[in-house]
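Shown here is a partial selection of chains from the complex, left in place.
Note that the chains are named A, B and C in the order they appear, and that numbering of residues resets to 1 at the start of each chain.
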């Protein structure tokens, strides 16, 4: 998912991948340490000047990512070397004010929430753009008759507008759930070693970082993580549905839609081919998501006040989940914004159905009044909230 | 998950398993056909008397489950033989009013939502009882000092009340999400063959069955299914966390809690043993859940107006998911309602920490003022909504 | 997966589902108790006459499945009530010879292996029949030119025989792995309470039941379970690939193959439709498999000498995995045995490719010499082993 990933173009499109990089995590952890020391100053646990000095030192470019990663392995958390390095930065005098009353999980979990917030902002933005594009297709193709297909067999006529309206509603409903979970779920963690710290510091940190102040520390009660994962997975699933439709409608034998984007999708050896690259990329990302969510859910079984393994498995899993859903959303937006519709072919393919004796296929417009009403409902629903 | 399942005692506790049986599904499908014909009567598509006669025939005891199952295989859906059997029941005259304008997926999906609604009602009820029990433990053990443990090592003192408050908040937050998804997610499906049916019939059916009327038919846009699955999985994960804690605290070397319930947990050969049966059963159920959710999410990739395979894979998966989460909730409630706490052992185990030089462990009460404040927050949060 | 399952026609085709029923499990557990007492007699731990009497009592029709299931819940295993009931059957005198030196997991695990052996025998038989059918298609359609398709786009000509040869090799390689794992993996468990029982009894039991005698008891070292699951999942995946191809080739716009089987695949409302029921059923089963395997693998993390939850989660998961893979194999066999090929349409669809300027498509036979050589390799490989 980094620049070093040869497949980054497929898996890491959009802003989410960069927002989950090692550097982004390190930066988030430093912001948490800065917010913590400021919160402690407000609570008069740290002198204001000391807090300002420490917070000012929390700049990612001063720290050596690789050294922290390597040393972190000795502790199964990068926070130990990070705190050590930060203490060195601020000098012996101020060292004791760094990381005051916190446990390493406080820093990692709060940083994870910051990372999730930033990465998922890209996801939501791309999803909303995709919603706009789907709405446009629904509107524009309100009267574009095509064959509905069930179990991959032609069934009865429908309109492409109604199909696009289905995409629209799916994207909208999934995005609403994701946005909601971003609002209520992304909370600071500031419980101290066993989760018994008074909540006032957490509240200051939450206010500063724009995160929720939770009822309790949630070191081993991972509802927030699971719910975010579920919301991401639901969105990825809707994107996969759309991409699957596009690959099917793009088949040479169907040819009712075509991906836009000049120069894209060429083959190394077959000059006549035009591959549905965006749809394939959506699917490549989205298919990796359900397994990651199974991991997140299985890791909810966490021991006592801090887990031995299940929590540490979350870090990379959640990063991948954000990056892949983000890439799927970015590819999906691109797919919808550029999608080309072939009205003529849609109509031609309906003749097969008429030939099979389906009366409605001969004059589909006579039978599709409800489709337009349904599209209006979809447009209205997606424009609220 | 049926009576024929030798492991039904473990996997099928509580009401959810029975609510997802073959008979429950068949009953739900018949209720949908009845609601449909009544809705058609309201729309003046079917004479009122015909509708009444048909609806009256929709009684599960009149139908042969095994025959429908066997014949259904020829169509990859039990609706074909069900409709045929229902038409036979009502006679040639009325046959044409049966299943009017519907497609088989309309019946199965709406029935699935009814099944989900009923099964999840048991889940929520057991979860709420578990919340009550956890609140009681939090309240009663506000001052019961114990060793907090991180990475399975003794860390610093905490209270058992705070541990129970963590369980409480987790159960509460997961149940809120599940209840919410039950409210907004469980919708009728009444789109007809390609999803283009006017929404008025769906609205009547929704009103009658107590389900949501969706913006559009959602035959291949499975946000509702995925979101429900995610909410169930999150609850199952919290239950697993609690059960994991109980197995660990019940170890002979720790012995801080013990499952109640006389006669339970005996071994075939080791008379001295007392196994944590309820906790083990919660874990046996909950560990089966994440994989099922991965299946539901992977199956969101559905083709065109009706999927070839991905939809049909949902039926059994969602049944298992409801039954297993329900059994986990029922076992979890039982576990919490009967849990016995050993204050003395908790205190004894703290002496080890004191001996290791942890000053707080000697007089933990001096250091745990915030725990009580946190418990109050938890109790307050869980009592609202 | 039982007769009570309304969807049993889809999920429970072939013999594997019945071979994993509650009754089949109970029968297997009784056979294990019988084999155990005979082995103890050989080791002179039990009088020969007592062993014969006890073994004779181990008949499933004498036991009450529902009572054992219900009572089993109190112990998180049905073995406790089963042993109790068996002891009652044989009388006070002989009771002490029942279950001698065994632990409940010995009985459940050995029974699980018997169940797996029997159920997977159906799976392998259906897979082998599918292999035969695929070989026939490869042979018969050696010269049947069709369009190869990559990323769902027409690419270059191939032959249907080569496509079928690919299915053949996949089925063969997956079946070889499954057969191999059945041979070496399916072992008795007879370790006693903590796995320290001398291996001689296990060896007698293994010989009698036709299972492997393992190096050590494997109560919490689940390589055998995981490897079997992996082999089942690989076969299910190959079947899914074939079924996916059939759904795509059956599309009205492609129509190169059609499922055989008269009367099948009708729609409730669309008389002109013919749904690919067998392919859809393969996919419905196979899509449920990967999540189940994730569960089996995640459950390998088992504690000490017997797990608290992870082992108990295996029972239902492995039953479902066997039944679903078995159903997929049975449907897949049926699919391949009846598949109808439309040579004319294959040729027609190639003209599109020729029109797009692909020279090879005009006279595909000139370019497909290697296909025939490859088919011969496939037929030869699949006929060995």
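We adopt the following convention: a contact is a pair of C-beta atoms (placed from the backbone, for glycine too) under 8 Å apart; a residue touches a chain by one contact, two chains touch by 3 or more.
Keep in mind that this is a model prediction, so the values were computed, not measured.
Of 4 total copies in the complete assembly of this structure file, 3 are presented in place.
Everything below uses one rule, namely that only the chains that are shown with their structure count from here on.
For the pair chain B and chain C, the distance between C-alpha centroids works out to 28 Å.
The multi-chain contact residues of chain B, meaning those touching 2 or more other chains, are 76, 103, 193, 243, 283, 286-287, 290-291, 293-295, 298, 308. Across the complex, chain B meets chain C through its residues 1-11, 13, 21-23, 25-26, 65-66, 68-76, 78-80, 83, 99, 102-104, 192-193, 243, 247, 263-270, 275-277, 279-288, 290-295, 298-299, 308-310, 312-313, 315-317, 320.
Touching chain B in their complex are the following residues of chain A: 76, 103, 105, 148-152, 155-159, 162-163, 165-167, 169-170, 173-174, 177, 193-199, 215-218, 220-224, 226-227, 229-231, 233-234, 236-238, 240-241, 243-245, 248, 283, 286-287, 289-291, 293-295, 297-298, 300-308, 367-371, 373-374, 377-378, 381. Listing the residues of chain C that touch chain A in their complex gives 149-156, 247-248, 250-254, 267, 270-276, 280, 290-291, 294, 298, 349, 352-353, 356-358.
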